[in-house]
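Removed from the display is one protein chain of the complex; every other protein chain stays in position.
Each chain carries a letter (A and B) given by its place in the written order, and its residues are counted from 1.
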Amino acid sequence: MSAPVLVVEGLSARIAGQQVVEDVSFEVPARGVTALLGRNGVGKTSTIRAVLGLIERRGLVELAGERIDALPTHRIVQRGVGYVPEDREVFGGLTVAENLRLAERGSDATGRELVRELFPDLVERQAQSAGSLSGGQQQMVSIARALINRNAVLLVDEPTKGLAPLIVKDVADALARAAEAVPILLVEQNLQVVRQLAETVVVLESGRVVHRGPAAELLDDPDATTRLLGVHAEPGAEEGER
Amino acid sequence: MTDAPAPARRAGWIRITRAGWFPLALAVVFGAVAAVLPLLAIEIPGVLPGPTYLPGTLQLLALCLIFAALALSYHLLFGTAGMLSFGHALYFALGAYGLGVLLQRTDLGLVPAIAIAVAIATGIALALGAVSLRVAGISFAMVTLAFAQAGSVLVRRNAWLTGGEEGLRLDTRNVPEFLIGVLNTRNVYWVALVVLLAVFLVVVWFERSRAGHVAVASRENELRVRVLGLRPFTVKLLTFVIASALAALTGTIYFVLQSGATPRATSADFTLTLLVIVVLGGVGSRWGAVVGAFVYTLLDQRLTAFAASDAVAGLPDALRIPLSEPLFILGTLFILVVLFLPGGIAGTVRRASSGRRVTRAARERLEEAE
């Protein structure tokens, strides 16, 4: 097995003085999708934001063998960490094209073709302001911003949150395509999507890692799924959030 | 007040712990020392202009006491409740001018006139506070600034009532004899001391009351207070009104001490001065506010004397011009304190005495005040 692309060891983070991530350790293999799971509010988003340096953090974070935990956010991203935030966070006042242009990092921006191929919709709407797009389209802008550059790893936070089932499938397929080229750390509530994409899972509970292992093993064990994720793994049931 | 369930930490001034006594004991010691100063002949060259029994020195010290009281009222707003107001001078000026106008235009005695002036200022604070608190943070700061500026314009424009740019003089008809004249400065000094101690007690009492705890809590996390079912607005307004009333009270004594007031007391610069005092002393610290007021007032006075001295007059322009402007030196000093001494004087003393780093705590305090 090759070396992991991202190593997180003993990571702790605080928001407004409150400990939200506590001594978290896991690795993201250099290939495929790793799912970061856990109930609402256990600290998945905070873990990702801590890796990116968006919140105050302590501990070790290595990207391709080099420590990045002391770097400011923009430097971490420049080293090849793509981020698709929870709730999309597109710039509503900017056009689609401007959103993408902002994300392009010079010579790293080798993903234009892929974006055009995956999201033909966005090409059509590139002059439209991102704020006027539907939730699904905004999510595509958000994913496109990450895919447009060559990255070492993608951090993708609940990309299907609040989307209609049909769109969920589009998003999952797009991520599957992306995963052929770049490893992904994926936070996802929809276990079907997890089953489709992820090989490995890491489960958090109250800011700590409580389980690590192959995805199928966890998802095939209804008891463990219920205990660790607080949901029932019923194949075919859609997660209807918001 | 709200009628929500009582929080667990239902501290009142009825249950005062041993640590809770300490500030009060310190206040008693401070009060006792300050009270006997006019009877002694203490000289501190370079700090005080002369021995402590002389009216000139007492006048300056009384000013320190008044500014300390005013700074304490500002501490209640900014340090305790985290409300950054740029218009606190308005209420100080309302007290001063209110008293002046009442004494001039009515036959009220001093004490009733003070009571009415403070009551009027309190009413205005209630109305303006209710409007200003529609917004928070930086918008609140700007809005309070705008209201204070309107007050300043009113004072300058309506010379028939306020004396305009000339200022308003104290009409002594109904002022007790023992407060009038240079020789009675020490009586005014004692009154100022009593007012400072009274303001101090009110501030301590408020901070320990349930409303005070809610004010602190809403500074730290407004959401949590809402979840508790309390309305931060009500508590903030209460804090605003109490702080304003205290400022008005100190304004009335200021008017008596200075035998008048000028529009400078209404200006935005004056509020900024208060902010400088509180930050210099240490945001969130009562004693910081008091010490800051003394340091600032004495420094201002000394720097003014220094600026006019021959030593400065003989310097080349590049040195003479900055040194002859006390506010330039104070402003620069203030910038340096903000940059390099988070926590101000109180923070530095605490750091030195405990040996531990409180820099971060002080910094977070400032952050939370947003």
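Everything below uses one rule, namely that contacts are C-beta pairs under 8 Å (C-beta built on N, C-alpha and C of every residue); 3 or more make two chains touch, one makes a residue touch a chain.
Note that contacts and distances are computed from a predicted model.
Between the listed names "Branched-chain amino acid ABC transporter permease", "Fe-S cluster assembly ATPase SufC", "Polysulfide reductase" or "Electron transfer flavoprotein beta subunit", the UniProt record for the complex's undisplayed chain reads "Branched-chain amino acid ABC transporter permease".
Screening A:101, A:150 or A:195 for touch with the missing chain picks out A:101.
Considering B:272, B:299 or B:349, the position touching the chain not shown turns out to be B:272 (whole complex). The omitted chain makes contact with just one of the residues B:106, B:309 or B:332: B:332.
From the options A:92, A:165 or A:213, the residue with contact to the chain not on display is A:92. Across B:153, B:182 or B:311, the residue that sits in touch with the chain not pictured is B:153. Along subunit A, the points of touch with the absent chain fall at residues 52, 54, 72-74, 77-78, 83, 85, 89, 91-94, 98, 101-103, 105, 145, 149.
Of the residues in subunit B, those that touch the hidden partner chain are 84, 131-132, 134-139, 141-143, 145-147, 149-150, 153-154, 222, 268-269, 272, 275-276, 279, 321-322, 324-332, 334-335, 338-339, 342, 363, 366-367, 369-370.
Operating definition for what follows: only the chains that are shown with their structure count from here on.
Separating the centre of subunit A from that of subunit B, both taken as means of CA atoms, is a distance of 52 Å.
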